[in-house]
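Of the protein chains in this complex, one is absent; all others appear in place.
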Amino acid sequence: MQVEPLVIDVKGMHYTPLNKQIRAAVASGVREIVLNNVLGQRFIANGLRGDVRITVNGVPGGDLGMFMSGPECEVFGDAEHAPGNTMDSGTLVIHGSAGDAVAHSMRGGSVFVKGNIGYRGGIHMKEYEDKRPILAIGGTSHAFLGEYMAGGLILVLGIGHDPAVRDRGIGSGIHGGEIVIRGDVSERLLGVGAMKVEFTEEDLERISPVIKEFCERFDLDPSKFLDTHYCRIVPSSSRPFAGKYTWE
Amino acid sequence: MTLGSVPLKYRISIDRDQCMKCMRCVDNCSYGVYRIEDDKILIDSRKCTACHRCLSMCPRDAIMLQERPVDYRSHPLWTAEAREDVINQSRTGKIILAGMGNAVDYPIIFDRLVLDACQVTNPSIDPLREPMELRTYIGKKPSRLEFTKSNGDIDLKTNLTPNLKLDTPLMIGHMSYGAISLNAQLSLAKAVAETGTFMGTGEGGMHEAIYPYQDHTIVQIASGRFGVDINYLERGAAIEIKVGQGAKPGIGGHLPGEKVCSDVSCTRMIPLGSDAISPAPHHDIYSIEDLAQLVRSLKEATNWEKPVFVKIAAVHNVAAIAAGIARSSADAVVIDGFRGGTGAAPKVFRDNVGIPIEAAISAVDEKLNDQGIRNEVSIIASGGIRNSGDLAKSIALGADAVYIGTASLIALGCRVCGNCYRGLCPWGIATQKPELVGRIDPEIGSQNVANLIRAWTLELSELMGAAGLNSIESLRGNRERLRGYMLDEGLLDVLKVKSVGA
Partner (left out) sequence: MVKFISGKYYLIAPKPNIIVINMCGIIGVIDRTMSRMDGSSIKEALSLMDERGSGEGAGYVAYGIYPDYADCYAIHVFFDNLLEPKTRVDEILKQWGRVVYQEEIPTYEQPDLKREHIPWRYFFKPYTDLMVGTKNPDDDNVKRLVMNINANVEGALIFSSGKDLGVFKASGWPEDVANFYRIEDYKGYIWLAHNRYPTNTSGWWGGAHPFNLLDWSVVHNGEITSYGTNRRYVEGHGYQCTMLTDTEVVAYLFDLLGRRHGLTSEMVVEALAPPFWDEIDEMPEKQQELMRAIRLTYGPALMNGPFAIVVATNDGIVGFSDRIKLRPLVAGENGSRLYISSEEAAIRTMDPDVETIYMPRAGEPVVGRVVE
């Protein structure tokens, strides 16, 4: 049975009744939800499970899709801080830019940001078995990208930016996962425990599905991003603190 | 040039007349103190941690342990420990790691507070014969009730938000699977389920063996977000955001890769053998309004069905911070004093940072009361609560309930040797080695822990009855029933208690 898409005008609405309504709709089998006039509502799709597509027209508040497990959220506008916070699985697609701590502690699924992101993007992203979170950024990122990163992939395409990233502290404290940035990254921008390694054809092969999906999502031509001009940043150790202590 | 060795910390000796060479000491010591050569038990005292496992297993009481068998030239400032730390660090250039709580001889305020009892002007109550109410609700309370009246019927208009119902104002604090073994955690879980109270999971996710007791757990979300997903949040009876810990305020934590075995890796949802690093702050909390946002986010994710606690280390400005937390949607503030235990902390933090829980409880209670919001939020106190006397005094100073940690581990065998961070705990508590973990039988362990909870509960009832109180609400913040003994005026003022005799 085909269930009609649910369209909600959320102008002036508080997030709690909104989320309750979304949850109830998903429970009743709705697969397509459109939120119009979104402005500042936090926690949209927070902890939401299920196979549902939510279109957000406007600027949602912080923690979009936090703890989300499964759904897809597409934002036609910018997002505030920490979209994809501690997200479990599913997809966020942001047709604008996003604030600080994007994909904070994200453990699975994908976050695609067409524009730029703020500080500490992908901080403490982590992976486990088949769950490998992806944060892909079309524009650039501010400082401390992938700080404390423990797994997953951060991809920065740097469209319109040369170099793609010019802020410091990339991968500071990284002990898992990889950060891939188009073009070259100055050594002085690397954080503690991060190191550059050669970006190989195999790497490109591995990452190209992400590039293609990103381009598809935002209607871009992928061919110009499928060159080998990337810089790959990985942890110098999976035990960065092992040598810090002595026993009493 | 060599610094040479430092003297033995402990010396083990065996009374060879008593010893029957049963080899239990050899089998039990996970630190390798004992070995057999030519049918003789040889001893390497330098490896001893004073964990007492061998003593407790020796059928003949043949083993003797002596602490610091070698004297240094005595000096009040340059203690043996001070000298040895300098030697250690000049050798290694590293941060000294230590286990368990603050080991400095600061005065213990609990021991300078005395409780009251009835004489003549009101009767004591015998809790075995008359009602004694210890039931405690932890969670947000309304500031006032509102009613609607229709045709003489009075209906409650105010909605109560979910609270945890405790049969005794005593819970077990957060010790993660990873920091402690599954059998240890399972023992605690069974004990709290049996005694009508709760335990914290720590920030390590929840192992499926704990699922049957999940209604008695408080799941923790800390800066590392290990094991945190929506299922985990929904499993707990409540959720706790850990901001800080009394043993190491202001810094993060890390579970060393060697403790991340396959089961721990699965529960925490991180790769095998990698360090599990919890950053110092939550990187989505850089300010008080961010905390309020995380509290609401957790509530929103769980449909406003779970109380959310916020745990902070007792630091200098604890009262104002707690007042900020109380203003968020948080249901309880957990304050962890500077004696709080830990598996591992930099010694300089463990011994030097933070304030005692007694002063912190009072300061927070007083600040919230001054602002007229004390009853709207619960206060949970932890960090160095050793017995029911400390429990009663904590409540009289203003706590709703306490968390115990170390005491519950002692009930499982721990002798507070402080070597938890080495992962070799011979009692099977702070280790993931299967042969050691197997030393705890959760059935027996849970009975020991449940006994402890029952005993303290009984003693608390007796103390309250003697003070003429039959409900825990009337002890809470009731400093009239406390007096300070040999406390200075400044501290009496912080604690808001009078001196003995006054």
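We call the chains A and B, going by the order they appear; numbering starts again at 1 in every chain.
By definition in this document, a residue touches a chain if its C-beta (ideal position, glycine included) is under 8 Å from a C-beta of that chain, and two chains touch if they have at least 3 such contacts.
Please read these numbers as outputs of a predicted model, since none were measured by experiment.
**Student:** Give me the visible chains that the unshown chain touches, in label order.
**Tutor:** If we consider the entire complex, the absent chain touches B.
**Student:** Where the complex has a chain not shown, which of B:Ser56, B:Asn303 or B:Asn369 is the residue touching it?
**Tutor:** B:Asn369
**Student:** Taking the full complex into account, find the residue in B:Arg16, B:Arg60 or B:Lys498 that is in contact with the omitted chain.
**Tutor:** B:Lys498
**Student:** Which parts of chain B are in contact with the chain that was left out?
**Tutor:** Where chain B meets the chain not shown: residues 118, 121-123, 125, 130-131, 133, 135, 137, 141-147, 154, 156, 158, 160, 163, 368-375, 396, 467-471, 473-481, 498, 502.
The rule we apply is simple: only the chains that are shown with their structure count from here on.
**Student:** Report the inter-chain centroid distance for chain A and chain B in whole angstrom, where each centroid is the mean of the CA atoms.
**Tutor:** Taking the average C-alpha coordinate of chain A and of chain B, the gap between them is 37 Å.
**Student:** Per the contact definition, I'd like the list of chain A residues that touch chain B in the complex.
**Tutor:** 15-16, 19-20, 23, 42-43, 46-47, 49, 62-63, 66-69, 81-82, 85-86, 88, 101, 104-105, 107, 120, 123-124, 126-128, 131, 147-148, 150-151, 173, 175-176, 238-248
**Student:** What residues of chain B sit close enough to touch chain A in their complex?
**Tutor:** Answer in residue numbers: 88-89, 91-92, 94-99, 223-225, 228-230, 233, 254, 256-257, 265-266, 269-271, 273-275, 277, 279, 283-284, 293, 296-297, 300-304, 346-347, 418, 421-422.
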